[in-house]
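For this depiction, one protein chain was excluded, whereas all remaining protein chains were kept in their positions.
In this document, chain identifiers A and B correspond to the written order of the chains, with residue numbering beginning at 1 in each.
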Amino acid sequence: MSRISALLARETALAWGRGGGPLVSVGFYAGVATLLPLAIGPEAQRLAAIAPGAAWVALALASLLSLDRLFERDFEDGALDLLTLSSTPLELTCAIKCLSQWLATGAPLALAAPIAAIGLGAPPALAPLIFACALVGGLAFAFTGGIGAALSLGARRGGLLTAVIVLPLFVPPVIFGGGALDAFASGLGWTAGFALLCAYAAAAVALGPLAMAAACRNALA
Amino acid sequence: MIPAPAFLSNPERFMAFSRWAAPMFGLIAAILGLAGLYLGFSAPDDYQQGATVRIMFIHVPAAWLSMFVYGCLAVASLLSLIFRHALADAAAQAAAPLGAGFTFLALVTGSLWGRPMWGTWWVWDARLTSVLVLFLFYLAYIALRAALDDEAKAARACAILALVGAVNLPVVHYSVVWWNSLHQGASVFRADGPAMPPVFLIPLLLMSLAYMAAFGALWLVSIRGEVWRRRAEAAALRAARS
Partner (left out) sequence: MLKLRPGRWAGVITALQLRGVAVSRGGRRLFSGLDLDLAPGEVCALTGANGAGKTSLLRTIAGLSAPDMGDIGFGGADPGDARQGGLHLLGHLDGLKAARTTREELTFWSRWGGAASDGADQAVTALALGGLLDLEVRRLSAGQRRRLALARLLAAPRPLWLLDEPLSPLDAAWRARFGAVMQAHLAGGGMILAAVHDPLPIPARSLALEAAA
């Protein structure tokens, strides 16, 4: 247990510092949310219509940012060898790395998401739901993203490759979260979409580490 | 269609089999394709869609094949992952560009068909969107294969990705259907629509079989090419050391 808490502390500290950590993610997110009205026009009606969806998809993009370094640094400096050679299963180690990634970037982004959505003109009543969606969706993004990060270990142009691998995996959570927000905004039942998002996140947390561990072992062999 | 893996797992037997099987599949594809096209173009115009219905004979088999080839890719990847079998990996590697090609054909012909039918090149319909995501999966597979230098590692990484995709694609399809029903009510495009008269059904089936045979021929040829390339590389490596 002490081993796992030590790993969680270390990984969170590293994720916090990785490529600027939460500050860069939130900064990127704020930048996208600022560019949108500039591209679409300041017309409040039009902006309000797309606000929840725009805030949501910007979140998916922002969660890609530091993903490629999730395993790569440990792979390059040899730490992944030592993390693998342990009585802690590599699957659990991978899960903890993704959890730390989520703590360091997903959670701060979840705090920023309602602000961005309201700034774009979404009704303030949407804030709790977009926060919840961002929190759960961030978990799904971190755990599916980890698969892409682990698979592109040792590849040329690993960062771009990670994004190419991961974006198709982001389709269901983007749809479920966007659907829940859209339904809420138009006064329909949002629980179905949110429940599906939770289910996808749970499946990603359960199955993602298996693929990540297999990919890491393959990269190290 | 999927060759019995146990029989063909022996590379020598595979090469002997594919040497005559590939041209034979090609011949079958040509015959069925010509027959299908002839029947398809001599069929009467559809009372609703007019002559554009003929795009169906090109489009629908391509869409079916895009999914069928992914199935082949996933099975070959699973075999390569479990048995570390080089031929299974060569089969997976060869299937990916073919699958991407069929998917691309399905998307382009779908778009060409959509223009006269729906008045727009693209509709965010459930089927179209999931085929688009399938295409992205093929691209990711090909990109990953190209980016990893060590072939044994590339083989395993790609196999893992193919299986991740196999788990995820049904979810993508379901999510897109759900999203579609949320946004636009009934779908524009219903392939299961009214029962198809035999005059359309027969050419469609012929074309589907032709596509299958064409895929079989191309797949075998590219697996053979991959086997030859690997043999040549191994020989070059041996020559460099001696």
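The rule is simple: a residue touches a chain if its C-beta (ideal position, glycine included) is under 8 Å from a C-beta of that chain, and two chains touch if they have at least 3 such contacts.
Since we're looking at a predicted model, the values are computed, not measured.
Note on the chain not shown: across the whole complex it touches A, B. Interface residues of chain B facing the missing partner chain: 150-152, 234, 237, 241. Interface residues of chain A facing the missing partner chain: 2-3, 6-7, 9-10, 13-14, 17, 73-74, 76-87, 217, 220-221.
The working rule: only the chains that are shown with their structure count from here on.
If each chain is reduced to the centroid of its CA atoms, chain A and chain B end up 31 Å from each other. Taken in their complex, chain A has these residues touching chain B: 147, 151-152, 154-158, 161, 164-165, 167-169, 171-172, 175-176, 178-179, 182-183, 193, 196, 200, 203, 207, 211, 214-215, 218-219, 221.
Against chain A, the residues of chain B that register as touching in their complex are 133, 136-137, 139-140, 143-144, 147-150, 153, 156-157, 160-161, 163-165, 167-168, 171-172, 174-176, 178-179, 182-183.
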